[in-house]
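Only one protein chain is missing; all other protein chains are in place.
Now for subunit A:
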Amino acid sequence: MRVGRSLPYVFLGPALLVLVILAAVPTLYAVNLSLQNRTLSAPQAEYVWLANYLKLFSDDRFLNALWVSLKWEVLTVSATMAVGIGLAIAMFEAATRRWRMILSVLFIIPVLLPRVCAAFVWKFSFHPLYGAVTWPVRALTGQTPDVLAHPWGAMLTVAFVDVWQWGLFFAVIILKLMEALPPQPIEAARIDKAKGWEIHRFVTLPMLKLPLISLLLVKAIESLRSFDLVYVMTRGGPGVSTETLDMYAYSQGFIEAGNISYASSMAVIMMVLTVILFTSIWKRLNK
């Protein structure tokens, strides 16, 4: 359709220009920084070219952070999808229209909360001495369980908070997707006396395959933003067991050494990994 001659440029131009500048300048700057040996304390720096990158791959803490990030991605994405699909099916099968509405509003709340808040709410609930979640254990056994002090316990607890925020939200979206499906195939399956779970396993979920994969990708992208949760709940601890890449880059660049250049090289690697990976997957999906 025709929208006038000047309008597309006037409307789209400024936004694109600003976005390109805001995306390109930091990216190029990060690449430039990563080739130097700049620190926060000393303003003068020289080019060391690829030395930072070479150092990264013999840095055990970096390799650990890479591994932790990978675990985090797999854990949170799969748990979020499982919770989302499970609760969506439960709502679809067992909730009346009215209750679906009420539950939908409730399930959207956690994802809208600041992650800092979600982290504090659960950190206090899991507090070994005063927490409400740990209370039954205290009352029954007299012990004070400190889940955040255990490597896997900390990982699972932080992941739990992430899934609490995203899994419930995804349940709402998946429910809306299911409601928008044409009812005939489901009716046909019911007439053929398919059981409830069979209908979803063989009819609804296969029909939703593409949107579900898109959702999975969205969650994978959002899982990269784990910093707030990890920072508030564990600071990467105990030890380095929950230190994700952004947490390590942050502590290298700001807390411990002020190694801005070293942190930048990590940032560049993250950027390259995620942008290339997600772009290629997204383009393939939406072909």
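Please note the rule applied: a contact is a pair of C-beta atoms (placed from the backbone, for glycine too) under 8 Å apart; a residue touches a chain by one contact, two chains touch by 3 or more; residues count from 1.
Here is the rule we go by: contacts and distances are computed from a predicted model.
Novice: The complex has one chain missing from view, so what does its UniProt entry call it, picking from "ABC transporter permease", "Ferric reductase", "Molybdopterin-dependent oxidoreductase" or "Phosphoribosylformylglycinamidine synthase subunit PurS"?
Specialist: Answer from the UniProt record of the missing subunit chain: "ABC transporter permease".
Novice: Where the complex has a chain not shown, which of A:Val68, A:Ile85, A:Met155 or A:Leu168 is the residue touching it?
Specialist: Looking across A:Val68, A:Ile85, A:Met155 or A:Leu168, the contact with the absent chain belongs to A:Leu168.
Novice: Looking at A:Leu54, A:Val74 or A:Ala90, which makes contact with the chain not pictured?
Specialist: Hidden-chain contact among the options goes to A:Ala90.
Novice: Would you mind spotting which of A:Val121, A:Leu156 or A:Val203 touches the chain that isn't drawn?
Specialist: A:Val121
Novice: So which bits of subunit A touch the chain we can't see?
Specialist: 1-4, 7-8, 10-12, 14-16, 18-20, 22-23, 25-27, 29-30, 33, 38, 86-87, 90-91, 93-95, 99, 103, 105-110, 112-117, 120-122, 124-125, 127, 129-130, 132, 135, 138-139, 164, 168, 171-173, 176-177, 179-180, 196, 210-211, 214, 221, 224-225, 227-228, 231-232, 245-246, 249-250, 253-254, 260, 263-264, 267-268, 270-271, 274-275, 278-279, 282-283
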